[in-house]
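Sending over a structure as structure tokens; questions will come in a sec.
Of the protein chains in this complex, one is absent; all others appear in place.
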Amino acid sequence: MADQYQSKAKVLKSERLATDVCRLTLLCPDIAKKARPGQFVMLRIAPAALDPLIRRPFSIYQTTAGGQLQILYKVVGKGTGIMAGLHPGDMVDLVGPLGTGFPIDVRPRHCLIGGGMGAAPLFFLATWLLRHPDAEPVVLLGARNREELRAIAPEFENLGIPVGLATDDGSEGHHGYVVDLLADSLTGEERPWHVFSCGPYPMLRAVAKLCHLRSRRCHVSLETMMACGIGACLGCALPRAGLNGYLHVCRDGPVLEAGQVAWF
Amino acid sequence: MADQYQSKAKVLKSERLATDVCRLTLLCPDIAKKARPGQFVMLRIAPAALDPLIRRPFSIYQTTAGGQLQILYKVVGKGTGIMAGLHPGDMVDLVGPLGTGFPIDVRPRHCLIGGGMGAAPLFFLATWLLRHPDAEPVVLLGARNREELRAIAPEFENLGIPVGLATDDGSEGHHGYVVDLLADSLTGEERPWHVFSCGPYPMLRAVAKLCHLRSRRCHVSLETMMACGIGACLGCALPRAGLNGYLHVCRDGPVLEAGQVAWF
Amino acid sequence: MMNSPDLKVNIGGLILKNPVLTASGTFGYGEEFAPFVNLHRLGAVVVKGISLAPRAGNPPPRIVETACGMLNAIGLENVGVDRFLAEKLPYLRGLGATVIVNILGETLDEYRELARRLGEEGDIAAIELNISCPNVKKGGVAFGSDPKMARAVTEAVCRHARQPVIMKLSPNVTDIRVIARAAEEGGAAAVSLINTLLGMAIDAETRRPKLANLVGGLSGPAIKPVALRMVWQVASAVKIPVIGIGGIVTAVDAIEFLLAGATAIEVGTANFVNPKATEEILAGIRSYLERHKMQSARELIGALAPDA
Partner (left out) sequence: MMNSPDLKVNIGGLILKNPVLTASGTFGYGEEFAPFVNLHRLGAVVVKGISLAPRAGNPPPRIVETACGMLNAIGLENVGVDRFLAEKLPYLRGLGATVIVNILGETLDEYRELARRLGEEGDIAAIELNISCPNVKKGGVAFGSDPKMARAVTEAVCRHARQPVIMKLSPNVTDIRVIARAAEEGGAAAVSLINTLLGMAIDAETRRPKLANLVGGLSGPAIKPVALRMVWQVASAVKIPVIGIGGIVTAVDAIEFLLAGATAIEVGTANFVNPKATEEILAGIRSYLERHKMQSARELIGALAPDA
């Protein structure tokens, strides 16, 4: 836990990619340098005020050698609404990098399946996997509609890897859940599959179930309410498999082996 | 009280005139149209958040025919700190125009004496007085130092009227209180003097006392803590002369005849 | 097409057009808000607390902002019942507003006399009894935290008032349900809660209290979680209607109080922050009901799902 920092970060860019999908580019060298895919930051959006009080957790979408760190986010409420109004030059305050990252093992083939903003940590993961010449990742992305999908998919497509698409309204790709695409993707038995998933809870549960039935290794990145992000408040509890007490998503996760979780 | 509005106003310009003196230009046609010198607005600086919760009162510095309204302010705490970080295009929320304005009678000569940001409503007043050909206003301005004075004085000087200056540190004009300049300004008995003053409480008290001794008519613009600005909360109480109950600065003022106030 | 939802609620026999009221002391005598709100559209206008004789109130500073809230020590400044009836009530009457008068006294006799005077006015819809204001040394605090005294005041007022009597409860007690039950037994038609939490603010630079009165009442969004908990507790402890108050700023806040068991709500500090708050809350409740295909605001009352 020594490699955690609290840093003031300057907003370099504040982009709107779709009606309610935005991307924030921050200058934050210490955190950017140490961050690994699957880790997150706790962002204090308006450091000059006490509302919103509690930091907001965001997966790291990408880092650059120049010390930049990007967040891909959806505007869902007060905090993200204020975030969307940030201008270049504004200052925010970050704590990170936090949590366990995705366990990266290059022997299996990787299937990355994301719903909505769940794509964010998977993009960071994809870029890391591609550093290894043997990696053959497959990506499956789901979104509500074409507009949201177009805010997410292009960067994956630019990586030159297979990307399967689904939308809830059928405006692009498969009309239905992205999980529907998963079974057909986990084919070929030369290399075992390792599934990484991030997205809404019902989607993760479906992914976990399918992987369990097919005996595929599966890691999911989960969300719970977080106050501290560093294991101190015990607020981010998640029932452990077998209902044997609780996991703490900020410290034991957010990336967890699917079998560790008591799915409801 | 019918001509009061609650309006969302767009930030057109956000300028820093000195280290801690700023000017905000807002588009707010309904309020701008009705505003008279001495009136103020209650500004909700960050409408998306609940902190700061209470609106902040600011005198109207200037309005334009195009529906613009300017505020000249000093950064003194949380709210004004956040104000200084506003960008063009940001939205704030205004209630106004509020309070009594300066009673304008063009028969006497007018002496406008302001300390610090007290200059703000006096500038608006000066521009109104000058609409009348007989007006011969004199302005006296005090500030902590030359830098602050230079943020305030030029616009008065551009009006082509006599402007007396004082700074606490002597870096420009009279070294000392601006009130020191008042006695010598109230000369000539062809027309009676009417003194208008705005600034820190001790300065207003000194102005009120001098005018009382010299039998000059004197109006002061006072500040108290305000929650509503419209006479509803009764928070802005100020002891009435003779300690006969309280005035309410937002409704009975902020411009008050000096004799109405119980000076302490 | 669906009918517009029915917003009427019943406060101990008094039918209000909708559940959105103003909280005493935050809406003046109503007139102050006329540029911003159509007063006759509100469930009721609850006016500033009225006493028998006029009161000058506390010396300043009387208010100070705190995190997401404010402290006030107005000291119950008001014009007194005579001027209220002569100068303030006619304006509200003229607009067709439903008026609830908040009253305060320092003795049982004062309360009785106020109830008698207001009882003579046919167009005062209800009386809200403030026995909880923490600002005044005499009377206030004692009535509000002692169930026996609370019951005695309620009985005295109910005997003399012709209107329904709403007892307003103080949150500065160990168990607010006990006081609520005392009010119910005393004959109150409803209880309203919460009044302000007793608080304090200090200026670290001058080392002086920020309020001349040293302590004051905390209101605003900061206290909403406490208010919501107390409304939920009281709603299951008494049979009379509960009016929820405390930190309500938006329609969502108001709906939370209805779900917790309130039959109506009062909007306080939010009026300062957003003078149009009451009408916006009303519109928001209406569109919530439409969106959820509910026929009546009454369907929301106490409709908290049993388990998380």
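Read from first to last, the chains carry the letters A, B and C; within each, the first residue is number 1.
Quick note on the criterion: a residue touches a chain if its C-beta (ideal position, glycine included) is under 8 Å from a C-beta of that chain, and two chains touch if they have at least 3 such contacts.
All figures in this text were calculated on a predicted structure; none of them were measured in a lab.
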item: Shown chains touched by the chain that is not drawn here; value: A, B, C
item: Residue touching the undisplayed chain, where the options are C:V46, C:C68 or C:I281; value: C:C68
item: Residue, one of C:S145, C:Q163 or C:N195, that touches the chain absent here; value: C:S145
item: Residue among C:A156, C:A222 or C:I243 that touches the chain left out of view; value: C:A222
item: Contact partner of the left-out chain, one of C:H40, C:R93, C:K148 or C:R208; value: C:R208
item: Contact with the hidden chain (one of B:A9, B:L50, B:L181 or B:V249); value: B:L50
item: On chain A, residues whose C-beta touches the chain left out of the figure; value: 1-6, 44, 50-55, 93, 95, 224-228, 230-239, 245-246
item: Hidden partner chain, residues of chain B it touches; value: 50-51
item: Chain C residues touching the omitted chain (full complex); value: 61, 66-69, 71, 145, 172-174, 197-202, 204, 206-215, 218, 220-226, 228-229, 232, 247, 252, 255-256, 259-260, 288, 303-305, 307-308
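Throughout what follows, only the chains that are shown with their structure count from here on.
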item: Partner chains that chain A and chain C have in common; value: B
item: Chain pair that, of all pairs, has the most C-beta pairs in contact; value: B-C
item: Far-end chain from chain C, centres as C-alpha averages; value: A
item: For chain A paired with chain C, centre-to-centre distance based on mean C-alpha positions, whole Å; value: 46
item: Centre-of-Cα separation between chain C and chain B, whole angstrom; value: 36
item: Chain A and chain B, separation of their C-alpha mean positions in angstrom; value: 52
item: Residue list for chain B, restricted to those that touch at least two other chains; value: 50-52
item: Where chain C touches two or more other chains at once, by residue number; value: 67-68
